[in-house]
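Removed from the display is one protein chain of the complex; every other protein chain stays in position.
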Amino acid sequence: ADDVTLQLKWVTQAQFAGYYVALENGYYEEADLNVTIQPGGPDIAPTQVIAGGGADVTVEWMPAALAAREKGLPLVNIAQPFKSSGMMLTCWKDAGIATPEDLANRTLGVWFFGNEFPFMSWMSQLGISTDGKGESGVEVLKQGFNVDPLLQRQADCISTMTYNEYWQVIDAGVSPDDLVTFKYEDQGVATLEDGLYVLEDRLDDPAFVDKMQRFVAASMRGWKWAEENPDEAAMIVLEYDETGAQTEEHQKRMMGEIAKLTAGSNGTLDPADFARTVATLLAGGSDPVITADPGDAAWTHDVSSVLN
Amino acid sequence: MQDHAQAAVIDHGTSTPVISAKSLDLTFQTNDGPVHALSGIDLDIGKGEFVSFIGPSGCGKTTFLRCVAALETPTGGSLTVNGMSPDESRKARAYGYVFQAAGLYPWRTIEKNIALPLEIMGYSKAEQAERIVRVLDLVELSNFGKKYPWQLSGGMQQRASIARALAFDADILLMDEPFGALDEIVRDHLNEQLLALWARTDKTIGFVTHSIPEAVYLSTKIVVMSPRPGRITDIIDSPLPKERPLDIRDTPEFLAVAHRVREGLRAGHAYDD
Amino acid sequence: MQDHAQAAVIDHGTSTPVISAKSLDLTFQTNDGPVHALSGIDLDIGKGEFVSFIGPSGCGKTTFLRCVAALETPTGGSLTVNGMSPDESRKARAYGYVFQAAGLYPWRTIEKNIALPLEIMGYSKAEQAERIVRVLDLVELSNFGKKYPWQLSGGMQQRASIARALAFDADILLMDEPFGALDEIVRDHLNEQLLALWARTDKTIGFVTHSIPEAVYLSTKIVVMSPRPGRITDIIDSPLPKERPLDIRDTPEFLAVAHRVREGLRAGHAYDD
Amino acid sequence: MRTLFPILSVLAVLIAIWYAAVAPMNIRGALDVAERAGAEVVPPDARARFDTSVWVLMANNPEHIAAGYSLDRPRLPTPQQVGQELWKTTGEMALKGRPMSKRSLIYHGWITLQSTLWGFVLGTALGMAGAIAIVYSRVVDMSLMPWAIISQTVPIVALAPMIIVLSSQVGIEGRGVPKAIISAYLCYFPVLVGMVKGLRSPGTAQLDLLKTYSASGLQAFLKLRLPASMPYLFTSLKIGIAAALVGTIVGELPTGAISGLGARILIGDQFGTPLAIWAALAAAAILAGLLVTLLDLLQRITLRRMGMQA
Partner (left out) sequence: MSWLVFALLFWVGAWALNAYLAHSPWSGSVPVRVAIPVLFGVTLIVLWEGVVRGFGVSPVILPAPTDVARTFAASTDILWEDFRQTVLKGALSGFIIGVLAAFLTAILIDRSAFLTRGLLPIGNFVAALPIVGIAPILVSWFGFDWQSKAAVVVVMVFFPILVNTVQGLRETDAMQRDLMRTYAAGYFDTLIKLRLPAALPFVFNGLKIATTLALIGAIVAEYFGSPTRGMGFRISTGVGSLSIDLVWAEIAVAAMAGTAFYGLVAWIEKRVTFWHPSHRSN
């Protein structure tokens, strides 16, 4: 069997259910692959891991991947299991926020570590500066890994994922009625999230391409199974969570939300989505994420072609 | 106090005891069994007496002085100083103590080391300065006041620690081999100075030495000790007059006392081995 | 080596110098200016000689011994030991040194402290044990071998450090006030032992003392020093015979030498103040 | 017994202060919960409450203070809550016969302990070797010491990911080795500094003595410097093992938060379960306490054997 190491973007959770399902149900084995899944965590930049040879393929968000590409690390998207973006901004309604324009002069929590790019683009499209509070400026906080800043009102809004942090706010006892959410999808600034990326030069090797084709196909089989059997998929994820700290309730709900994001994709990257992501990022204002259109070299259908 | 000092000095020995030990015992517990450092010590020291302790090394001289100064607690018998417990006397600042090793504070110059007790006892700056000059001169270290302890030779450090003990007015002066590291000339000089100081003031002095002539020359009473368990073998009241020029050491009275001390010492050694 | 030892002892002073100092200088740099510890020292010490150094405290006796043992580097003049530099002699393990302070290692018992040089010089276990018993007996500490240094009195520690220096066979023995903290009886005893050891072996001994009688009793040569800058004021070759019972100290020859030493010392003090 | 009673008393006072602090720390959370449950609170509006001081809130809502002692997501949990969580994830698991399950802190403590010990061994070896080199070589002393200090001013969290990437690049499999390296990086410094101090602690007099014996460097080391450094060695080993533990936990974040107490802390943070963080912290403290106590015991035995009164 061929060895494949997959680097995840974050800790073991239902966000990555497809891969764990493929592993658990033996799809990888059937494809003659011996797959190792490495969970991520804070401080792990999947792009850096793949650059260092620590993984063959990685789950990454497209803004971060394109930024890395500009930094001279030639990442190529070989498949895109996530069709839509799950990122949103969650605000207190009683802070007086109803529309994106109300965000000015507020304190907002944002994830950094390469996840800040969609937010920056959005703000620049709204004409809001991120250098501090003011008529047309916001105070940006680098939020940690939890939702405390919102609950303790250190921030008026924080970044959440539809499938994760939002539900933690709800679990903390906050009623959805007290909250206002702005989905990036709805604001027209959505960027592509979890895709599979490999180093460009390795695609010159037909054997590698073949291996990746089998990998992507098996992974998508896993994803589709997970979409259809969300509860079972969540249990599989829990099996693989070595920290033992994840809860069944949370993972099942997360799987339900994840299924909505993967629903529209068979794993093949839609070039239109790519173009839209690039356009959003290029509109990043004074300090854009990427300065030039990376062009079509940043993705390929060579691998995902097996899916059709 | 100062006015009846002369009287006390004259009829020393008969005045009420300042230090009084009754069957004093002290045993140290060590890894291989107890060590009897002092055993059955009976001793009265009157006000204004100059008492020397002499005896083989390890016989308990240091230990006895430490008991008097309340630095060691006897395991038996009774000990009073000025009619109080040693500790109460200590709190009343009755003692000046010169240790067997100099024990100067390395972060203070010699001057500042001498100033230490003066600061603690609240002497004025002017008084401090005046006394420092005087005692430095007494021990012939006038040019070394600004040096740090580690820059002096062993004997010079010892002299500095003597100066420190003489700088303030303690009623009882306890000196543990203070002149051991000094040459004969300086030693003679300091012996004279110490006698003069003793005659001038009303101090009671406890003095450990290994030199028989020194003990005889200085003391009104000589206590000869023997080791393991440390006990007193002889107490000699000196017949020598209060006025003691250096050449008193050649008189027959002096030699007689010295001979008696030597015999006592030798007896102590016989016990030993 | 052992066979011509007797000869060397007999015509001491005329043999080729073991230690030879020529206009030796040593200046310490301190925070307030240089201190001239030694200045213009000229001295030859022959094989098998017993040389005492005497002088006021701070005159540089310790410093001179330290130069000989290569523990201090002279700032001027020349110094050879056995025709080599002091450092080469040190490497050849020529020295046994008794320091002014006992300097025992606190984590070793007295026995183990004495064993230290023997271990370093590679004596066998049996030999070590045998020598330890012998020297402990010599300094009368036989019952204290298993104690730790802090469980001994000041004088006992000093004796232990003497035993440590005598346990191995160094050609040159340097002793810095070894008997300062001992009573007269033990001191006399150890003086006799030391003389016997010296007569038995071929050792060259450098000996610092403050006691004039001790210096005269032990030495073949007495070096009188004066302070600041430390220099030699007198070198006295002893006319006393090799055989020296304790009562030689009452002979006129002895008293004459003692008198000359005392005069030299007094002269040194006159320089000083 | 002589030390146990004071420790327990101080502990009791600290716990009392802790309990007292829970009320003001948690009053806001308690009022939010109460409000959502439909209770009457003053002021009723969450925003207004945010601008009111906790003391005023406590004075106005005395009946809700008690609720602060049993929140699910307290800002400051009570010692009892921490204790219960700790018991649930250790003792209870062990009683159920699954002490090594992934949900047991015993398992995660064991993972952390392994890396800690490896890091400690590596760090101590490095620290000792460095100290010996520094004490015996002037060049090493003058060139290495400043850089040893500089190495500790470099934030380890910044280096950790690079250490992991670099070690995977040189072909080291698994996360154990990089974790131990990170742990050793924090551990070696206290050992180095302590040992340099200890090896240099013999006074001139003690060194001079050996010089007169013309002892070799090795002999001087074995007979003087090493024994003289023992008190320093143990003091620094105690600091070192605590540092190694902290290093391992730091290393568990960028190593993929898979297992170990560090991973528990991270996951507890991300999923908003403060009790999990506190329990993992308590477990780390207990682990550190055990390790330090063990070394302390070793120190007492060694020093007693050497005749130094500990």
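Here the chain labels run A, B, C and D in written order, and each chain numbers its own residues starting at 1.
Following the convention adopted for this analysis, a residue touches a chain if its C-beta (ideal position, glycine included) is under 8 Å from a C-beta of that chain, and two chains touch if they have at least 3 such contacts.
Keep in mind the model is a prediction, meaning the values are calculated, not measured.
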| request: Write out, one label after another, the shown chains that touch the chain missing from the document. | output: A, B, D
| task | Decide which residue listed in A:Gln125, A:Gln154, A:Thr181 or A:Asn266 touches the omitted chain of the complex. | result | A:Gln154
| task | Identify the residue among D:Ile17, D:Ala158 or D:Leu218 that touches the chain left out of the display. | result | D:Ala158
| Which one touches the absent chain: D:Val33, D:Met93, D:Leu209 or D:Leu245? | D:Leu245
| Which one touches the absent chain: B:Tyr148, B:Trp198 or B:Tyr217? | B:Tyr148
| For chain B, residues in touch with the removed chain | 66, 69-71, 90-93, 95-97, 99, 101, 103, 105-107, 116-117, 119-121, 148, 150
| remark: Across the whole complex, the chain not displayed is touched by chain D residues 2-3, 6-11, 14, 25, 75, 138-139, 141-147, 149-150, 152-159, 161-162, 165-166, 169, 190, 197, 200, 203-204, 238, 242, 245-246, 249-250, 253, 261-262, 265-266, 269, 274, 277, 280-281, 284-285, 288-289, 292
| remark: Hidden partner sits against chain A at residues 42-43, 45, 47-48, 51-52, 64, 67-68, 71-73, 112-116, 130, 139-146, 148-149, 152, 154
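Criterion: only the chains that are shown with their structure count from here on.
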| Central subunit by CA centre of mass proxy | D
| query | Can you give the whole-Å distance between the Cα centres of chain A and chain B? | reply | 86
| task | Please report how many Å separate the Cα centroid of chain B from that of chain C, as a whole number. | result | 29
| task | Could you tell me the distance, in whole angstrom, between the mean C-alpha positions of chain A and chain D? | result | 34
| query | Which parts of chain C, given as residue numbers and ranges, touch two or more other chains? | reply | 101, 148
| Where chain D touches two or more other chains at once, by residue number | 307
| query | Chain contact graph: line, ring, star, complete or other? | reply | line
| query | What is the complete set of touching chain pairs? | reply | A-D, B-C, C-D
| query | In their shared complex, at which residues does chain C touch chain B? | reply | 28, 30-32, 35, 54-58, 62, 100-101, 140, 146-148, 151-156, 158-159, 177, 180-187, 210-212, 262, 265-266, 268-269, 272-273
| field | chain D residues touching chain C - in the complex, by the definition given at the top | value | 205-206, 208-215, 219, 223-224, 227-228, 230, 306-308
| query | Which of the residues in chain D end up touching chain A in this complex? | reply | 28, 32-33, 36, 45-47, 50, 73, 75, 101-104, 107-108, 157, 160-161, 164-166, 168-169, 253-259, 263-264, 266-273, 276
